[in-house]
Structure formats: C-alpha cells, structure tokens
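The complex appears here minus one protein chain, its other protein chains still in place.
Residue numbering begins at 1 within each chain, and the chains themselves are lettered A, B and C in the order written.
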C-alpha cells in the first residue's frame, strides 16, 4: 500500500502543508535546526516564547534527565520581541518556513503589547499564546491554572490583534478541569488550542541533597508524558470537537504523532525529541505519512479525532 | 562507611520499623508477594483499596505499558470489606506484617461505613483513604479533585473511626492546587497524607485506532511520574511541614526512595516496581539503608525533608 | 483425572539470572535455550516464565511472559529451559536479538500447569502459532503416562507453524493447518475437530494459542464430554498475581461469574468455565 496522502491541515484560517511542527522552546528560532533539514519541509516552526523585553531566564542547572523524559527550567530566556521581529522572523520567512510566533507575558497587558507588535508583521501564520507563565499581578499564579486569567489574556490578545491572525492558546495540563479552561479561552476568542505544555516536576540531586534545578521545579517533557498528552487532547476534543488542537507531548515517532491525531490533534508539535535526534521532525513526518497511507487515510483530516468514532452504537 | 541506621518511622501514632511499604493495588493482599520475601521484613503492607461490596472492576484490557511507565484501569476489583476483614487481614497479622488498610467508596457514606467496620478490627496500623474515586453523588467527579468533597470524606471517616487509628488521606496529583486539598483534609482530621496516586492518562491503540484500555483512561504510574511525585511531596511538605507524608510514585531504587524522603516523605510506598521485580521492596530497603549510612544519617527521620533546609541563609 | 493443585501461590517460583545458551531463528520464531539450573525441576508443562527485557536502562518496566516450551534437567549445561518467541514488539524483539552468553533476569515457574492424568487417556493437543511450544513438553509427559497423543497445529502461514522434529516423535499423529494453505491443510484447527474427537475417542483436549481459537474449541466441544484444558494469554503487568490486570470472567461452582487472574489461576484453565463472550466486558455485579 502506498497511497499518496494529503497531509495538509489548518488551524483557524492558517493552512499548513503538513501537520508536523516544532514545539515552542525546542527549536529556538529555527536557525540551529536548518543545518539538519530545510525548515520549509515541515509544517511550521513554532518559535521560542518571546516576551516584550530581553530576559536572562533562570539560573543553571536548567535541565535534568528523568526516565524517558526531562525537566527544564529555562525561564523564558530570550532577546525580547523587538530583536526577535527584526532578526529572526525575516530570516525564517526567507527560508520559506511557515512561522508560528509564541508569545509569553507576566501581565495581561504584556500579552496585549506583544500582540500589538505582531499585528504589523506580515508573513506570520499564527500566534501561539503561552499562558503557562506566572502572573506577577496575582501572586505568581500561572495564568493557565486560573480560568479567569486565561480568558482575560486571550481576550486581550484577540481585541488587539483583530480577526486576521489565528490565535492558538497553549494550555497547561496541571489543572483540575482542563476542558473548563479550554472552553473559557475559546469563548474569549482562541481559534485553536495547543495541548500540552510541560507537567510540573522536580528532581532532587542526591549528592547535594537539594532540588537539582536552579529554578527548583521544572517542566517535565518527553515520552514520559505522552499518555497525559493523549488524555488531555482526547478530553478536550470530546468537549470541543469543533476547535482544532495543536497536540504535543512526548512525540518521537510517527506512531506517537498518529496517536495524538486519533485523539483529536489537527497538527502535532515535536519538542524534546529534537534534542535526542536533530532530524526527528522529518523522520516523524515520513513515518506518519506511511502510517496514514497504510491505514487507508486519503487525507490527514480524516484521521483527526478518529478514536472518538462510535461504531455500531 | 557502614554506620547502622535507625530506619524506623511514624505516621500519626503508628510506628513502623522501616519506611518501605507496598503501594495500594500493587501487592493485592500480600499473599502473592510472600513467596518472594517475608512480609514482616518491610515497613508495612498497604492493601488494595477495598470497597463495601465485592466489585468486578473495569473491562480488559486493563493495562498498557508506556515509556518508563504503565497505565492501569482496574476499577477497584475486590472482594468487599467483609470478606477482606475475614480472610486477608487475619492472614497478614499472622505473618507479623504491619497492615495499612486502604479503603475506597463511591459516596461519603460508603467511606464512613468502611471506617465503621475497620474500627472493630485490632492489629491494623493505619487506614489509607483513597479518595481518587468517582463521586457518584456528584456527576462522577473524583473526590480528590474537589476540595470540599475531599474534606467531607475525611471528616466522615474521622468521626466514625475515633481518635485511635491514624488516617492517611491519599491524594491525586491531577489538581490545580494540591496544597489546598492537602490542607483541607488535614483540617478535617487526616493524620498523614499519601502522595501521589496515579496521573490520568490514555493510550490509543494504533491498530484498533481506539483507546486501548477497556476503561478508556487509566492511571499512569512508574518511573515516568517520579518527577511529579517529588514535586508534589516537596510542595506539600513546604506548605504543611508538620504533616507526615507517605510518598510514592515511580520508586524503583533506594536512590529514588531517598529522593522522596529528602523532598519530605516519612515513608515510601513501592507500587509498579514490584511488577517488574517481585523483590523490589527488599532491594530498595537495603539500598536506602546503605545510602542513608553513606550520607551519615544516623536515623531516617533526620533525612525527611532535608532538601528544604536553608544553608547560610 | 487428578489435577495437580498448587498449595500456596507460585510456591516454586524463584527470581534468578539465566544465561542464553543459544538463540536460533526457526521459521517466524526464535528458539531460545536458557541455562537456568535447578529450577527446571519445578517446571511443569503449562507454566510460564516472566523475563525482564531491555537491559539496565530500559524504558520497558514490565516483564514479558513466555510459555516454557520444554526443560531438560541433564543437558550438557545443567538445567536448561527452551522458549519459542515470536518477535512481536520491542520486548520480544530484544529477546530474539540476544547473543549467546547474555544474562537475563527471569521469574519461573509461574502459573498453573496442564493437569496430567493418572490413567492412560486419549489426548488431543491443539496449538495455534507459537502456542504449540508447551505442547511438545506436555506430549512427552503424557507419553510417560501411556496416553495416546494426537496433535493439531494451526497458523496463518507455514512459517508460523512450530513443530520441531524431535517433538514430532512424542506424538502419535500430527496434523497441520494453515490459513493460506502454505503448509499442511488449508484451514483452521477447528475445521474437523468434532469428527476427530469422535473418531479418536478423545478424552481431554489440551490447547494453547490465540484466545479466538480457545473460544472456538470450547464452543465446539461444549456438547461433548471432552475436558478442555486451555492455556490462555491475557496481557499481564506483573505475572505474579498482584496487579489484577490479567483477569478473565470465569464461572465458579455456584454459577457466579468472577474476574479471575489468569496469571495465578491460569494460564491453564478449564475452557468450559471461561465466559468467552464476556472477555473484555464486565459481568453484572453479583450480590
């Protein structure tokens, strides 16, 4: 069996030739990976979450390997939105890559400011709003853990950015009721959802007998969290079947990507897998194409959410 | 270095010679493991959560292996409290094992009923209250995900059982604010906390293209979730330093157990590791003893929460 | 017919290292010979072994179960155990790739064994795919009890028929079926089962293979007096009775269905007690 498969997908009004994207924070701004494959060959480059000002991030150590996973605590180190828009976006567009810009803020106002700067940039496919950041105006409570704050961030971005650019709200799995948060941000104007950000974790260094990471806690990513990602995507797709999902969490093979797609993802970001294998994205993309073809799907879209079908029921 | 180490620990007024326990649901009622080591050699046998009536549990498949972990959806299959108290407890006491009985219910009333039956049984060291069960009186919302329901379960058990038997409330990590839930159950009368129950996950079978487990979702356990367990224990110990914690989640070596202890656990349950290695508990216990000795701890208790210490601060 | 009953659960089981003596491809399978020492004395046909896979830094945390195909007490290596392994997923493929001399961690013997009759009976052994593995060892034992032993083996294709030359010597007759007709007769082992049972006056059927085959055999012989001992294969997380993942719905004496652990109350079970139609479902709650 080797049927050609239409791999194209959409998130809101943005079209992508294939559903395999980088994950924010796991591809920097793309340059580093371009040594290993042409960036235009994959669905999109989702850039590292950028804030309004340059940031140093968290102290080192910033990572710990864990069984089938890793913790990171980067703390959103980055050049700030102005430098990013001046240097990184034009370069990516030159490569003919699709660009999804991820933004992060410490206040609702900061998100809106970032959105305002993005509005004037042409060539960007979508904006991913990373709301897994501590809200400095509310005791550092992560936006994504607070239904109201999540909604207000997206509302602010939507109002600022207008109707053109699709908004993908990126949610944290560390909540009691994920569908509730999802519904809130969709009501506030998100066109799509990105699921999942990392799971909060910690490693204690048994030599120093203290938390290993400079930031103490960190985000767990990699294959270890794949079952959590599949569950989150399945739950949210069941609750909001019309809302496209950019799925992610532990994907390192075409089978993994297929699993997330069956659960309800319209596209799949690959994060940690690129650390172990710089050409992971193209490998995953080819494997996915073969699986879809072998399973008899003529288009990727037919497979999205297929695990939810009711047979003879 | 081979200093002898005092491994004894306490949870509420219950004393245990060593801090390594089985995890509920991962040792049945002990008999099966007794082929591999004398049950009295470990800290305690925490029995599979028992309900008031016999239960068939969930349909098969009930398990899926995942990277460095597994999902289970057993659905609390068991003989019911009467048969359990008549057959299993006496046998365990005959083995001179310390027994922690885990109970589970579908209503607040069922927990109280179970507690009433336990009150009259002598020889039990403590009761672990597994509140990660769907509350049939509230749309199946898991008790442990609802601060109010959690509190009311523990309150009911406390009032029924009186002051003698220590109550260990077992919490789910699938919540936005774990310290809040912990504080609630402690206020309601829990003497100790068990952290963590499994993390909700799902695997989709790429052959059938449907959720693999009969129960669709399942609980993720094993090394994959260890960083989540360490974080949960650390957070709760920071918030409630006086409350003893029975830690668990992915422990498969003495180093792992030590990590949980440094984070704040007074004792450590070993679950999934016994599936891969029937004598995991004794191995872990010996490794822990050696590590404590090598690090210069004369007693286990000195190491509990040691990662929280402030040096020259 | 007396069936051996185990006193306490897995009372002969030990956890120990084993050395790979040889690892050969045989058709679609690998025949793996392990040096295991004295534990072979405790292994009975039907028992299985649980093997840790993937090495020290493996992401596979659960053991894999394999039927003990046969054991030998006085091979040149001391006690040795043979397994027939299909390279299915990552764990079994890892095993099939082990070079001679590798050390692995095993727990054995586990589970129930086929009941061995005390009188000479007519036995029919039915194997599906690698399910034939434990049947040759069983045939040897049945022969020592002067039983007549006929055997039917089935598989999708010829490469999935495991029927070693030596093994054939212990059976009075051997008939092979393949679904594509590439070996033996085209069709399934159940094709003319009732005729065979009648013609050869079969007293007991011993079977091992896919659940669908076991179910079909049970249903076919339900109208006869034939006893059907089948070795089931459910997904197992622990293999030693502590996790409750491997359950099957089984009818007990009072007609009530309960979910029974196939790792300790099986793998060998009385086929007529298994509620095959309920496998993968939950029986009505009793009491």
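The working rule: a contact is a pair of C-beta atoms (placed from the backbone, for glycine too) under 8 Å apart; a residue touches a chain by one contact, two chains touch by 3 or more.
Source: prediction; values computed, not measured.
> Which chains here touch the chain that is missing from view?
When the full complex is considered, the omitted chain touches A, B, C.
> Among A:11, A:27 or A:246, which residue is in contact with the omitted chain in the full complex?
For the chain that is not drawn, the touching residue is A:27.
> Who touches the missing chain here, A:62, A:116, A:183 or A:255?
Of the candidates A:62, A:116, A:183 or A:255, A:62 is in touch with the missing chain.
> I'm checking contacts with the chain that's been left out. Which of A:7, A:20, A:39 or A:74 qualifies?
A:74
> At which residues does chain C meet the chain that is not included here?
Missing-chain contacts on chain C: residues 53-60, 90-91, 94.
> Considering the whole complex, not just the chains shown, which residues of chain B touch the missing one?
Looking at chain B, the ones touching the missing chain are residues 67-68, 223.
> In the full complex, which residues of chain A touch the absent chain?
Per the touch rule, chain A residues meeting the hidden chain are 25-28, 31-36, 48, 53-63, 65, 67-70, 72, 74-75, 77, 80, 214, 222-223, 252, 272-279.
Going forward, only the chains that are shown with their structure count from here on.
> Which one of the chains is closest to the middle, using the mean of its C-alpha atoms?
That would be chain B.
> With contacts counted as defined, which of the two, B-C or A-C, has more C-beta pairs across the interface?
B-C
> Rounded to the nearest whole Å, what is the centre-to-centre distance of chain A and chain B, using the mean of the C-alpha atoms as each centre?
Between these chains, centre-to-centre, one finds 34 Å.
> Approximately how many whole Å separate the CA-defined centres of chain B and chain C?
35
> Measuring from the mean C-alpha position of chain A to the mean C-alpha position of chain C, what distance in angstrom results?
So the centre of chain A lies 47 Å away from the centre of chain C.
> Which chain B residues touch at least two other chains?
67-69, 222-223
> On chain C, where are the residues touching two or more other chains?
In chain C, 59 touch at least two other chains.
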